[in-house]
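Only one protein chain is missing from this complex, and each of the others stays in its spot.
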């Protein structure tokens, strides 16, 4: 496995000033750059690369692209070949196409999302440095999120018409990009259809997740917090800032993580995800959630899906 | 990287009944097997393989061997060659040599510790299963540890006589076994000597650690707990059971983790290690602790080493 | 002030077996007695008096009575006089009328709830004893609640028709029973009407609370938990036991406490209330919540009342 992690996500926002205020003062990111066309670049205090979120001005919320960082530059050549061999068109873009990023591969996932792979991004360092570091820096704002942890992408799913982009993209991620399946929701007779999958390229329960819905889109981007107490603080911060909370602090059955779902001012769903959950490993058996317990999988305490979970996204 | 994790550790104990009581009722492990010569095998509730600790009756405490699990059986062939090429004698032992374990490689680290690599161990499953699992099982005992997380091995270190087994074993782990260096302590003029290293084969801050001392030995084996609150519960459990605590709940500067150091009845040091700390990655720059801040690296709150840290081990 | 605390609450349940299972295995109370007519008496591990909840078989859920313990037997004489002087009929019942309880006063609050005052109840001790006690006992079940903390009583409220039993009972509790007002919600023009009050006879933010609604009833009885982490554990326990949760873990603006609202099998609302909130004191100024921020007062994270809060009670 040589995809290391989610490198950044490019999100469209309707009002840049409001958006920056949200990502800085609520989430606690740091603005590091603004490019000539008005895209704003931000990083979390515990990340060492230049940025992990790009906000792009637009009249429609949603995700432009998601980018993963691979370990070595040579991995790009290998993945380029494997993606092409799989039958997906892949383009190599030169260094600087993504600002502060080296050469990259661009392609469209079977779920219709644009993805980049890259091996180099300008290094700037975490807020605590590499010599005798403190465990956390002074002056954190808002929820003080550590890093962008994962994203959940909505994928066209209509098994009656033979459409299941969740299954398709899961196969692609596994066979071509070396992710492995950690948890899944199966529905239909004998659990015939993968409605949702959580996949890892590391040892966390998910570096990316896919859920079926009417159309392709962004369900949420998630930030890491240490634990349940930091989730409480995050919820308090959201209340102080009048952030619209979709789902208040609760445990996911899937991943065991502690969640808050909430919206940025443009309606893009964010998540603060607390705790490791468990250490994912390639030989850990896949956890399967059945249709009757799907609610408990997503929201362990209520054991019921809120309607907004599958219908509201960007 | 195809070493996945610490698979098990074989620890010598002076009184088996007391030892089993400690590992079961204090740590919260489950006894799964006893072999004809009196070795007792235990697992944690959140582990899926058959066991992660072997207790062996002895008249001297300490570690017999440490074993890591690799991803694929073919990795064993590859590592066998690489170990031999490095100039270290390596023996392949047949399946069953380690009970419930497939064929394995046995060799001695430059730090004089015996290590095994294996790819297969009997699967028994976690206590919560793989279908619609609860986040934790009922009936946990003691601290309810999740899994064996890492071990810290003491290595001969005497730079005045040109001896630094920490540096030697770190090089071996990196060049041959594909671990990567995450944090280090350097001492001496211009930090010339690696006194201690923390290395990962996954995305946790350490799957193994090495510290210099007068002789080779076991400093501690560590269990994972979710967070600071579980560390408090563990400390309460230890008090109830009159466990000898070496270092009460405190944060490590190194790894940021929450620790308790304590001893099993034979004097082998255990650790409950709480929290992820941070997500280690191959491109995350190595954190370096200098000699003057070594104390804060080990014990962040007191910023001072307790003498027992480097002198008491088995 | 010589009312010390909520001594017990008598709740009606539809199915005693299910109810006992809930109060024992979910809440973690201990059954201590069953009387000849089928009432079941329970206590929490951290309480020293004989019981704090009486479950009474009935075909309608709700509260029969609520009882507060006063400091000295002579307080009963004083309160008897003061209640009568206030114009409320008060009856003295002999020892044993309430099982294991000394002589008591019985009267009806302006809010139509039956209340008892008593000075003596059989002492049985906490689960950890009084000599060199551990901080918590082994073998706790479910949420392991510490004690019955408070109750919230619904009071007829219809200001258009000149009815405000919240204000009436608040005045009574203050003038006659020496409770003091800690927080309040005011509504209407210039906040003319007390819609809800939180009152203390100790140093906790509330020993009793009153909220206006269409009819008199029991909104909830609440148990104390140490903190936000114990609230998480409680929510997990509820999920495991398929308890119907009304409001998942969230902070109250009022009292700052951490709440879960959930229902016993008969539909009586329970609460686990985590944390001290703050130390109430007679000279601490009353906190007032205005109509426009009422939602944030009750549910600080969503800042919105759920409809069930004011319409569903027993």
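Just so it is clear, A, B and C label the chains in written order, and each chain counts residues from 1 on its own.
The rule is short, and it goes like this: a residue touches a chain if its C-beta (ideal position, glycine included) is under 8 Å from a C-beta of that chain, and two chains touch if they have at least 3 such contacts.
What you are looking at is a predicted structure, and each value in this text was computed from that prediction instead of being measured.
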Displayed partners of the chain not shown (whole complex): A, B, C
Absent-chain contact - pick from B:106, B:251, B:269 or B:284: B:251
Which residue of A:59, A:89 or A:138 touches the chain not shown here: A:138
Options A:2, A:52, A:170 or A:229, residue touching the unrepresented chain: A:229
Positions on chain A where the hidden chain makes contact: 134-136, 138, 229, 236, 239-240
Touch residues of chain C, complete complex, unshown partner: 4-5, 46, 48, 69, 71, 123, 125, 130-135, 146-147, 202-204, 224, 226-229, 251, 253, 256, 275-276, 278-279, 281-290, 293, 296-297, 300
Missing-partner contacts on chain B, residue numbers: 228-229, 232, 235-236, 238-239, 242, 245, 248-251, 258, 296, 300-303
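One rule holds in what follows: only the chains that are shown with their structure count from here on.
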Chain contact topology (line, ring, star, complete or other): complete
Angular offset of chain A relative to chain B [C-alpha, multiple of 5 degrees]: 180
Reference chain C; chain at largest CA-centroid distance: B
Averaged-CA centre spacing for the pair chain C and chain A, given as whole angstrom: 43
Chain centre separation in whole Å, for chain C relative to chain B (CA means): 49
Multi-partner residues of chain B (at least 2 other chains): 134-135, 229
